[in-house]
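Complex shown without one protein chain; remaining protein chains in place.
Take a look at subunit A:
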Amino acid sequence: MEGAELAGKILSTWLTLVLGLILLPSAFGVSLGISEIYMKILVKTLEWATIRIEKGVPKESGLKSSASVGIIQRDESPMEKGLSGLRGRDFELSDAFYFSKKGLEAIVEDEVTQRFSSEELVSWNLLTRTNMNFQYISVRLTAVWVLGVLVRYCVLLPLRVTLAFIGISLLVIGTTLVGQLPDSSLKNWLSELVHLTCCRICVRALSGTIHYHNKQYRPQKGGICVANHTSPIDVLILTTDGCYAMVGQVHGGLMGIIQRAMVKACPHVWFERSEMKDRHLVTKRLKEHIADKKKLPILIFPEGTCINNTSVMMFKKGSFEIGGTIHPVAIKYNPQFGDAFWNSSKYNMVSYLLRMMTSWAIVCDVWYMPPMTREEGEDAVQFANRVKSAIAVQGGLTELPWDGGLKRAKVKDTFKEEQQKNYSKMLVGNGSL
(Lines give C-alpha, C1' and ligand atoms only; values in the text may rest on other atoms or scores of the structure.)
Protein backbone atom coordinates (compact mmCIF):
# COMPACT_ATOMS: atom_id res chain seq x y z
CA MET A 1 0.00 0.00 0.00
CA GLU A 2 2.70 2.40 0.97
CA GLY A 3 4.55 1.73 -2.23
CA ALA A 4 1.52 2.54 -4.35
CA GLU A 5 0.82 5.71 -2.36
CA LEU A 6 4.40 6.85 -2.73
CA ALA A 7 4.35 6.17 -6.45
CA GLY A 8 1.08 8.06 -6.70
CA LYS A 9 2.50 11.06 -4.85
CA ILE A 10 5.63 11.13 -7.00
CA LEU A 11 3.56 10.93 -10.14
CA SER A 12 1.26 13.75 -9.09
CA THR A 13 4.14 16.06 -8.04
CA TRP A 14 5.85 15.24 -11.30
CA LEU A 15 2.78 16.12 -13.31
CA THR A 16 2.19 19.34 -11.37
CA LEU A 17 5.75 20.40 -11.99
CA VAL A 18 5.41 19.64 -15.67
CA LEU A 19 2.15 21.52 -15.83
CA GLY A 20 3.38 24.54 -13.99
CA LEU A 21 6.83 24.85 -15.43
CA ILE A 22 6.26 23.80 -18.98
CA LEU A 23 2.68 23.57 -20.13
CA LEU A 24 1.29 26.83 -18.85
CA PRO A 25 4.19 28.96 -20.05
CA SER A 26 3.86 27.28 -23.45
CA ALA A 27 0.27 28.31 -23.68
CA PHE A 28 1.23 31.93 -23.12
CA GLY A 29 4.36 31.80 -25.21
CA VAL A 30 6.48 32.71 -22.23
CA SER A 31 9.75 31.13 -21.28
CA LEU A 32 10.84 30.56 -17.71
CA GLY A 33 14.47 30.34 -18.58
CA ILE A 34 14.99 26.74 -17.49
CA SER A 35 16.06 25.60 -20.94
CA GLU A 36 18.48 28.51 -21.17
CA ILE A 37 20.19 27.40 -17.99
CA TYR A 38 20.33 23.83 -19.28
CA MET A 39 21.88 25.00 -22.52
CA LYS A 40 24.49 27.08 -20.73
CA ILE A 41 25.55 24.11 -18.62
CA LEU A 42 25.60 21.93 -21.72
CA VAL A 43 27.76 24.34 -23.69
CA LYS A 44 30.24 24.66 -20.84
CA THR A 45 30.46 20.87 -20.53
CA LEU A 46 31.04 20.35 -24.23
CA GLU A 47 33.71 23.04 -24.32
CA TRP A 48 35.49 21.37 -21.44
CA ALA A 49 35.24 18.01 -23.21
CA THR A 50 36.65 19.45 -26.43
CA ILE A 51 39.64 20.93 -24.64
CA ARG A 52 40.35 17.63 -22.91
CA ILE A 53 40.13 15.71 -26.16
CA GLU A 54 42.47 18.09 -27.91
CA LYS A 55 44.97 17.82 -25.10
CA GLY A 56 44.64 14.09 -25.05
CA VAL A 57 45.23 13.27 -28.71
CA PRO A 58 48.92 13.46 -29.62
CA LYS A 59 49.59 15.82 -32.48
CA GLU A 60 51.46 13.34 -34.67
CA SER A 61 48.83 10.68 -34.92
CA GLY A 62 47.01 12.98 -37.28
CA LEU A 63 43.59 11.40 -36.97
CA LYS A 64 42.15 14.58 -38.24
CA SER A 65 38.47 14.97 -38.64
CA SER A 66 37.29 14.32 -42.13
CA ALA A 67 34.42 16.69 -41.58
CA SER A 68 34.98 19.08 -44.41
CA VAL A 69 38.21 17.77 -45.85
CA GLY A 70 37.95 15.23 -48.62
CA ILE A 71 39.84 12.00 -48.95
CA ILE A 72 41.41 12.72 -52.30
CA GLN A 73 42.65 15.69 -54.21
CA ARG A 74 40.13 16.43 -56.92
CA ASP A 75 41.33 17.55 -60.29
CA GLU A 76 38.62 19.90 -61.44
CA SER A 77 40.04 20.60 -64.89
CA PRO A 78 37.43 20.34 -67.63
CA MET A 79 37.24 17.41 -69.99
CA GLU A 80 39.06 19.19 -72.80
CA LYS A 81 42.14 19.84 -70.71
CA GLY A 82 42.14 16.41 -69.14
CA LEU A 83 42.01 14.70 -72.50
CA SER A 84 44.81 16.96 -73.77
CA GLY A 85 42.45 17.78 -76.53
CA LEU A 86 41.88 20.39 -79.06
CA ARG A 87 38.41 20.49 -80.45
CA GLY A 88 37.83 17.99 -83.18
CA ARG A 89 40.68 15.78 -82.08
CA ASP A 90 40.44 12.09 -82.72
CA PHE A 91 39.65 9.36 -80.30
CA GLU A 92 42.66 7.95 -78.58
CA LEU A 93 43.01 4.77 -76.60
CA SER A 94 44.41 6.94 -73.87
CA ASP A 95 41.10 8.77 -73.39
CA ALA A 96 40.14 5.90 -71.17
CA PHE A 97 42.77 6.95 -68.65
CA TYR A 98 41.14 10.29 -67.99
CA PHE A 99 37.69 8.76 -67.67
CA SER A 100 38.76 5.93 -65.45
CA LYS A 101 40.55 8.39 -63.17
CA LYS A 102 37.44 10.57 -62.99
CA GLY A 103 35.34 7.49 -62.43
CA LEU A 104 37.48 6.27 -59.54
CA GLU A 105 37.46 9.73 -58.01
CA ALA A 106 33.68 9.59 -58.06
CA ILE A 107 33.66 6.14 -56.52
CA VAL A 108 35.88 7.22 -53.66
CA GLU A 109 34.19 10.50 -53.04
CA ASP A 110 31.19 12.12 -54.63
CA GLU A 111 29.28 15.20 -53.69
CA VAL A 112 25.91 13.57 -53.44
CA THR A 113 26.12 10.26 -51.57
CA GLN A 114 27.80 11.89 -48.62
CA ARG A 115 24.82 14.18 -48.19
CA PHE A 116 22.58 11.27 -47.33
CA SER A 117 24.45 10.36 -44.20
CA SER A 118 24.94 12.42 -41.11
CA GLU A 119 27.44 15.21 -41.03
CA GLU A 120 30.69 14.33 -39.29
CA LEU A 121 31.52 16.42 -36.26
CA VAL A 122 34.70 18.36 -35.78
CA SER A 123 34.87 17.37 -32.16
CA TRP A 124 33.04 14.76 -30.21
CA ASN A 125 29.92 15.85 -28.40
CA LEU A 126 29.78 13.07 -25.83
CA LEU A 127 27.18 11.02 -27.63
CA THR A 128 28.06 7.42 -28.43
CA ARG A 129 26.44 7.63 -31.81
CA THR A 130 28.84 10.28 -33.06
CA ASN A 131 31.91 8.51 -31.77
CA MET A 132 33.61 7.81 -35.09
CA ASN A 133 37.36 8.01 -34.62
CA PHE A 134 37.64 9.24 -31.12
CA GLN A 135 39.59 7.15 -28.70
CA TYR A 136 39.68 6.81 -24.98
CA ILE A 137 41.22 9.91 -23.49
CA SER A 138 40.90 10.00 -19.75
CA VAL A 139 38.89 8.70 -16.85
CA ARG A 140 37.26 12.05 -16.22
CA LEU A 141 35.99 12.29 -19.78
CA THR A 142 34.57 8.80 -19.65
CA ALA A 143 32.93 9.62 -16.32
CA VAL A 144 31.30 12.70 -17.79
CA TRP A 145 30.14 10.62 -20.72
CA VAL A 146 28.56 8.03 -18.39
CA LEU A 147 26.89 10.83 -16.46
CA GLY A 148 25.64 12.17 -19.76
CA VAL A 149 24.15 8.82 -20.69
CA LEU A 150 22.37 8.61 -17.34
CA VAL A 151 21.02 12.13 -17.59
CA ARG A 152 19.85 11.68 -21.13
CA TYR A 153 18.21 8.32 -20.78
CA CYS A 154 16.90 8.43 -17.22
CA VAL A 155 15.99 12.06 -16.72
CA LEU A 156 15.48 13.69 -20.06
CA LEU A 157 13.95 10.85 -21.99
CA PRO A 158 10.97 10.22 -19.69
CA LEU A 159 10.35 13.93 -19.42
CA ARG A 160 10.45 14.36 -23.16
CA VAL A 161 8.24 11.37 -23.85
CA THR A 162 5.68 12.70 -21.36
CA LEU A 163 5.71 16.08 -23.02
CA ALA A 164 5.41 14.62 -26.48
CA PHE A 165 2.48 12.52 -25.38
CA ILE A 166 0.75 15.47 -23.78
CA GLY A 167 1.51 17.69 -26.74
CA ILE A 168 0.08 15.34 -29.32
CA SER A 169 -3.00 14.48 -27.27
CA LEU A 170 -3.73 18.14 -26.68
CA LEU A 171 -3.35 18.80 -30.37
CA VAL A 172 -5.79 16.10 -31.37
CA ILE A 173 -8.32 16.93 -28.66
CA GLY A 174 -7.92 20.68 -29.08
CA THR A 175 -8.32 20.74 -32.82
CA THR A 176 -11.29 18.38 -32.71
CA LEU A 177 -13.00 20.64 -30.18
CA VAL A 178 -12.23 23.77 -32.12
CA GLY A 179 -13.45 22.04 -35.25
CA GLN A 180 -16.94 21.84 -33.74
CA LEU A 181 -17.27 25.62 -33.81
CA PRO A 182 -18.78 27.35 -36.81
CA ASP A 183 -16.41 29.26 -39.07
CA SER A 184 -15.56 32.60 -37.55
CA SER A 185 -12.61 34.68 -36.51
CA LEU A 186 -12.95 33.20 -33.02
CA LYS A 187 -12.47 29.75 -34.49
CA ASN A 188 -9.36 30.87 -36.35
CA TRP A 189 -7.93 32.53 -33.27
CA LEU A 190 -8.58 29.45 -31.13
CA SER A 191 -7.16 27.13 -33.77
CA GLU A 192 -4.00 29.21 -33.89
CA LEU A 193 -3.74 29.12 -30.13
CA VAL A 194 -4.11 25.36 -30.01
CA HIS A 195 -1.58 24.82 -32.81
CA LEU A 196 0.99 27.15 -31.32
CA THR A 197 0.66 25.79 -27.79
CA CYS A 198 0.97 22.19 -28.85
CA CYS A 199 3.93 22.93 -31.11
CA ARG A 200 5.70 24.74 -28.32
CA ILE A 201 5.14 21.79 -26.04
CA CYS A 202 6.48 19.42 -28.67
CA VAL A 203 9.54 21.60 -29.17
CA ARG A 204 10.21 21.49 -25.45
CA ALA A 205 9.82 17.74 -25.77
CA LEU A 206 12.95 17.85 -27.89
CA SER A 207 14.72 20.50 -25.85
CA GLY A 208 14.67 22.67 -28.88
CA THR A 209 16.36 26.04 -28.92
CA ILE A 210 15.41 27.95 -31.99
CA HIS A 211 16.59 31.38 -33.05
CA TYR A 212 14.36 33.16 -35.50
CA HIS A 213 15.97 35.86 -37.60
CA ASN A 214 14.31 38.58 -39.60
CA LYS A 215 10.87 38.03 -38.23
CA GLN A 216 9.58 40.88 -40.33
CA TYR A 217 9.71 38.58 -43.35
CA ARG A 218 7.56 35.92 -41.79
CA PRO A 219 5.35 34.32 -44.48
CA GLN A 220 2.04 36.07 -45.00
CA LYS A 221 -1.37 34.68 -45.74
CA GLY A 222 -1.89 33.68 -49.34
CA GLY A 223 1.78 32.96 -49.92
CA ILE A 224 3.89 29.86 -50.22
CA CYS A 225 6.62 29.14 -47.70
CA VAL A 226 9.57 27.20 -49.06
CA ALA A 227 12.39 25.73 -46.95
CA ASN A 228 15.24 23.25 -47.10
CA HIS A 229 14.43 19.85 -45.69
CA THR A 230 16.42 17.96 -43.12
CA SER A 231 13.90 16.07 -41.04
CA PRO A 232 10.22 15.92 -40.11
CA ILE A 233 11.13 18.18 -37.19
CA ASP A 234 11.43 21.06 -39.68
CA VAL A 235 7.66 21.31 -39.68
CA LEU A 236 7.59 21.61 -35.91
CA ILE A 237 10.30 24.27 -35.94
CA LEU A 238 8.42 26.43 -38.40
CA THR A 239 4.95 26.03 -36.95
CA THR A 240 6.12 27.14 -33.52
CA ASP A 241 6.48 30.63 -34.84
CA GLY A 242 3.50 30.89 -37.10
CA CYS A 243 0.65 28.92 -38.50
CA TYR A 244 0.89 27.27 -41.85
CA ALA A 245 -1.30 25.13 -44.02
CA MET A 246 0.51 21.92 -44.61
CA VAL A 247 0.63 19.93 -47.79
CA GLY A 248 1.13 16.24 -47.93
CA GLN A 249 -0.14 12.75 -48.28
CA VAL A 250 -2.71 11.25 -46.00
CA HIS A 251 -1.04 8.67 -43.81
CA GLY A 252 -2.50 5.90 -41.73
CA GLY A 253 -2.03 5.30 -38.05
CA LEU A 254 -1.11 8.00 -35.60
CA MET A 255 -0.11 10.46 -38.30
CA GLY A 256 -3.48 9.97 -39.94
CA ILE A 257 -5.32 10.73 -36.72
CA ILE A 258 -3.31 13.91 -36.24
CA GLN A 259 -3.90 14.95 -39.83
CA ARG A 260 -7.64 14.41 -39.69
CA ALA A 261 -7.92 16.30 -36.43
CA MET A 262 -5.86 19.22 -37.67
CA VAL A 263 -7.84 19.69 -40.81
CA LYS A 264 -11.02 20.17 -38.81
CA ALA A 265 -9.67 23.28 -37.16
CA CYS A 266 -8.04 24.93 -40.14
CA PRO A 267 -7.76 24.05 -43.80
CA HIS A 268 -4.65 22.02 -44.50
CA VAL A 269 -4.21 20.40 -47.88
CA TRP A 270 -4.00 16.66 -47.56
CA PHE A 271 -3.94 14.45 -50.62
CA GLU A 272 -4.77 10.82 -51.07
CA ARG A 273 -1.90 8.80 -52.43
CA SER A 274 -3.63 8.38 -55.79
CA GLU A 275 -4.25 12.11 -56.09
CA MET A 276 -0.56 12.90 -55.57
CA LYS A 277 0.30 11.32 -58.90
CA ASP A 278 -1.89 13.75 -60.77
CA ARG A 279 0.30 16.87 -61.00
CA HIS A 280 -2.47 19.02 -62.45
CA LEU A 281 -4.86 18.18 -59.67
CA VAL A 282 -2.25 19.00 -57.06
CA THR A 283 -1.39 22.32 -58.70
CA LYS A 284 -5.05 23.20 -59.07
CA ARG A 285 -5.87 22.62 -55.43
CA LEU A 286 -2.85 24.58 -54.27
CA LYS A 287 -3.72 27.46 -56.59
CA GLU A 288 -7.22 27.55 -55.14
CA HIS A 289 -5.78 27.62 -51.66
CA ILE A 290 -3.50 30.57 -52.16
CA ALA A 291 -6.12 32.48 -54.13
CA ASP A 292 -8.08 32.76 -50.91
CA LYS A 293 -6.17 35.49 -49.09
CA LYS A 294 -7.67 34.56 -45.76
CA LYS A 295 -6.09 31.12 -45.77
CA LEU A 296 -2.80 30.39 -44.10
CA PRO A 297 0.41 30.23 -46.16
CA ILE A 298 1.29 26.85 -47.57
CA LEU A 299 4.42 25.10 -46.36
CA ILE A 300 6.36 23.12 -48.96
CA PHE A 301 9.74 21.41 -49.00
CA PRO A 302 10.77 21.40 -52.66
CA GLU A 303 13.74 19.07 -52.29
CA GLY A 304 11.30 16.26 -51.81
CA THR A 305 13.50 14.31 -49.41
CA CYS A 306 15.63 14.77 -46.31
CA ILE A 307 19.19 15.97 -46.89
CA ASN A 308 21.81 16.11 -44.17
CA ASN A 309 21.81 19.89 -43.71
CA THR A 310 25.19 20.52 -45.27
CA SER A 311 23.82 21.31 -48.69
CA VAL A 312 20.73 22.20 -50.63
CA MET A 313 19.79 19.98 -53.54
CA MET A 314 17.64 20.56 -56.56
CA PHE A 315 14.31 22.20 -55.91
CA LYS A 316 11.53 20.47 -57.80
CA LYS A 317 9.83 22.92 -60.07
CA GLY A 318 6.26 21.89 -59.21
CA SER A 319 5.99 24.22 -56.24
CA PHE A 320 7.20 27.13 -58.32
CA GLU A 321 4.62 26.71 -61.04
CA ILE A 322 1.69 27.53 -58.78
CA GLY A 323 2.32 31.23 -58.88
CA GLY A 324 1.91 33.53 -55.95
CA THR A 325 4.58 34.93 -53.67
CA ILE A 326 7.31 32.64 -52.45
CA HIS A 327 8.64 33.22 -48.95
CA PRO A 328 11.97 31.40 -48.66
CA VAL A 329 13.12 30.19 -45.27
CA ALA A 330 16.55 28.75 -44.45
CA ILE A 331 16.91 26.27 -41.60
CA LYS A 332 20.32 25.35 -40.25
CA TYR A 333 20.78 22.93 -37.37
CA ASN A 334 23.78 22.97 -35.08
CA PRO A 335 25.03 19.38 -35.18
CA GLN A 336 27.04 19.74 -31.98
CA PHE A 337 24.00 19.27 -29.78
CA GLY A 338 22.16 16.62 -31.69
CA ASP A 339 21.92 15.32 -35.20
CA ALA A 340 18.56 16.22 -36.63
CA PHE A 341 18.97 14.54 -40.00
CA TRP A 342 16.54 11.70 -40.67
CA ASN A 343 18.28 8.97 -42.58
CA SER A 344 15.13 7.17 -43.60
CA SER A 345 16.99 4.19 -45.00
CA LYS A 346 18.70 3.62 -41.68
CA TYR A 347 16.07 4.53 -39.13
CA ASN A 348 12.32 4.37 -39.13
CA MET A 349 10.24 7.14 -37.62
CA VAL A 350 10.04 5.71 -34.12
CA SER A 351 13.76 5.04 -33.72
CA TYR A 352 14.43 8.44 -35.22
CA LEU A 353 12.25 10.13 -32.62
CA LEU A 354 13.92 8.15 -29.87
CA ARG A 355 17.31 9.32 -31.11
CA MET A 356 16.02 12.87 -31.12
CA MET A 357 14.79 12.56 -27.59
CA THR A 358 18.05 11.15 -26.31
CA SER A 359 20.24 13.82 -27.86
CA TRP A 360 21.36 16.78 -25.85
CA ALA A 361 19.14 19.27 -27.60
CA ILE A 362 18.06 20.45 -30.98
CA VAL A 363 19.54 23.82 -31.72
CA CYS A 364 18.82 25.59 -34.94
CA ASP A 365 18.65 28.90 -36.70
CA VAL A 366 15.76 29.93 -38.86
CA TRP A 367 16.16 32.81 -41.27
CA TYR A 368 13.09 34.33 -42.84
CA MET A 369 13.91 35.89 -46.18
CA PRO A 370 12.34 38.63 -48.28
CA PRO A 371 9.58 37.34 -50.56
CA MET A 372 10.39 36.46 -54.15
CA THR A 373 8.22 36.24 -57.21
CA ARG A 374 8.80 34.85 -60.64
CA GLU A 375 10.22 37.42 -62.99
CA GLU A 376 9.32 38.06 -66.61
CA GLY A 377 10.91 35.57 -68.94
CA GLU A 378 11.98 33.29 -66.12
CA ASP A 379 10.69 29.77 -66.24
CA ALA A 380 9.87 27.63 -63.21
CA VAL A 381 13.22 25.84 -63.20
CA GLN A 382 15.25 29.07 -63.24
CA PHE A 383 13.05 30.55 -60.56
CA ALA A 384 13.48 27.41 -58.44
CA ASN A 385 17.25 27.67 -58.81
CA ARG A 386 17.22 31.32 -57.86
CA VAL A 387 15.31 30.60 -54.67
CA LYS A 388 17.56 27.64 -53.94
CA SER A 389 20.69 29.80 -54.22
CA ALA A 390 19.22 32.40 -51.94
CA ILE A 391 18.43 29.82 -49.28
CA ALA A 392 21.85 28.18 -49.61
CA VAL A 393 23.65 31.50 -49.19
CA GLN A 394 21.59 32.53 -46.20
CA GLY A 395 21.96 29.21 -44.39
CA GLY A 396 25.63 28.80 -45.19
CA LEU A 397 24.98 25.57 -47.09
CA THR A 398 26.58 24.27 -50.26
CA GLU A 399 24.50 24.31 -53.37
CA LEU A 400 24.24 21.20 -55.50
CA PRO A 401 22.49 20.79 -58.83
CA TRP A 402 21.74 17.14 -58.18
CA ASP A 403 18.31 15.78 -57.43
CA GLY A 404 17.62 14.56 -53.92
CA GLY A 405 15.83 11.67 -55.56
CA LEU A 406 19.29 10.17 -56.14
CA LYS A 407 18.94 8.81 -52.65
CA ARG A 408 16.74 6.10 -54.05
CA ALA A 409 16.83 6.21 -57.82
CA LYS A 410 19.44 6.25 -60.51
CA VAL A 411 20.56 9.37 -62.24
CA LYS A 412 18.35 10.49 -65.08
CA ASP A 413 19.49 9.56 -68.55
CA THR A 414 19.40 13.19 -69.60
CA PHE A 415 22.36 14.00 -67.38
CA LYS A 416 24.36 11.16 -68.84
CA GLU A 417 23.49 12.24 -72.36
CA GLU A 418 24.86 15.70 -71.63
CA GLN A 419 28.27 14.26 -70.86
CA GLN A 420 28.18 11.96 -73.83
CA LYS A 421 27.34 14.93 -76.01
CA ASN A 422 30.32 16.88 -74.73
CA TYR A 423 32.67 14.01 -75.43
CA SER A 424 31.20 13.26 -78.84
CA LYS A 425 31.56 16.86 -79.86
CA MET A 426 35.25 16.57 -79.20
CA LEU A 427 35.55 13.48 -81.33
CA VAL A 428 33.51 14.43 -84.35
CA GLY A 429 32.71 18.04 -83.61
CA ASN A 430 33.88 19.96 -86.61
CA GLY A 431 32.63 17.32 -88.97
CA SER A 432 36.20 16.18 -89.42
CA LEU A 433 37.19 12.61 -88.65
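Quick note on the criterion: a residue touches a chain if its C-beta (ideal position, glycine included) is under 8 Å from a C-beta of that chain, and two chains touch if they have at least 3 such contacts; residues count from 1.
Heads up, the rule we're going with is that contacts and distances are computed from a predicted model.
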item	value
The complex's invisible chain, by UniProt name, from "Calcineurin like EF-hand protein 2", "Exostosin-2", "V-type proton ATPase subunit a" or "Telomere length regulation protein TEL2 homolog"	"Calcineurin like EF-hand protein 2"
Full-complex contact with the absent chain, from A:Ile51, A:Leu104, A:Leu186 or A:Leu281	A:Leu104
Option from A:Leu93, A:Val139 or A:Val350 whose C-beta touches the chain left out	A:Leu93
Given A:Lys9, A:His213, A:His251 or A:Lys416, the one touching the chain that is not displayed	A:Lys416
Residues of subunit A (touch criterion as defined above) contacting the omitted chain	61-64, 66, 69-73, 90-114, 117, 132-133, 345, 402, 406, 410-411, 415-421, 423-425, 427-428, 433
